[in-house]
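Every protein chain but one is kept in place in this view of the complex.
This part shows chain A:
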Amino acid sequence: MITINDFSKSFTIHHLNQTREAVNGISFNVEKGEFLGIVGESGSGKSTILKSIYGTYKPTSGTVHYDSDIYGGVDLHDISDRSLIRLRTREIGYVSQFLKVMPRTTTLELVINSMLEMGTDIDTAAKTAEDTLRHFDIPKALWHNYPNTFSGGEKLRLNIACAVVKNPRLLLLDEPTASLDENSKLKVRETISKLIDNGTTLIGIFHDLEFMDGLCNKVYDMNTKTLEERVI
């Protein structure tokens, strides 16, 4: 479903007159329904890869091929902005470590809005949003609060809720378990298992190697640039 071929990314910093290489010569592929874990030390370029798949970063060289439901096979960096936005709304989800939201948008509205973007009707969106918030143990008392009052763990769970509520074909997870307690991690694990059962393809960055056990079919090590297949 995703094939990364000889991918490199450098950042040019004009005021320092410098070019910094973030990743160089990365290649791997992920089939439909697989879960790829990306590991490596801080600064090895894990997030760069993920953001390049999402289209936030444009590669310096190489391709990111994606088999889309809407458009068929495409290079994610060779399609129009409009097409990429459509893919993000309908097919590709991204969970970052940080939650950035419109000011004065309540938790419930936030999850509902994620679904309305896709054209879901308001009743279905409201019902699904409530179910999702319940699943992630976000207490009903917080549903009408603004998320900037939440703890780090609550924000992260809400972030995941906003992404999974759209039922994406491909979900990108940037350290989804950082700052979560054991119980919340369990919830995330449960959700990921459910997504895998539904045929969702996942690519995730993890520091918590234990968390990946029994979930990932493949692990890509940024340090050795090797792809290891695992039997679950």
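Quick note on the criterion: contacts are C-beta pairs under 8 Å (C-beta built on N, C-alpha and C of every residue); 3 or more make two chains touch, one makes a residue touch a chain; residues count from 1.
One rule holds in what follows: contacts and distances are computed from a predicted model.
The complex has one chain missing from view, so what does its UniProt entry call it, picking from "NADH-quinone oxidoreductase subunit K", "Sarcosine oxidase subunit gamma", "Phosphonate transport system ATP-binding protein" or "ABC transporter permease"?
"Phosphonate transport system ATP-binding protein"
Which residue among A:Ser42, A:Ser80 or A:Asn183 touches the omitted chain?
Reading the full complex, the residue touching the unseen chain is A:Ser80.
Pick out which of A:Thr56, A:Thr124 or A:Thr224 touches the chain that's been left out of the picture.
Checking the options A:Thr56, A:Thr124 or A:Thr224, the one contacting the hidden chain is A:Thr56.
Counting contacts across the full complex, list the positions on chain A that touch the omitted chain.
So the residues of chain A touching the missing chain come out as 11-15, 51, 55-58, 71, 74, 79-85, 100, 102-105, 113, 116.
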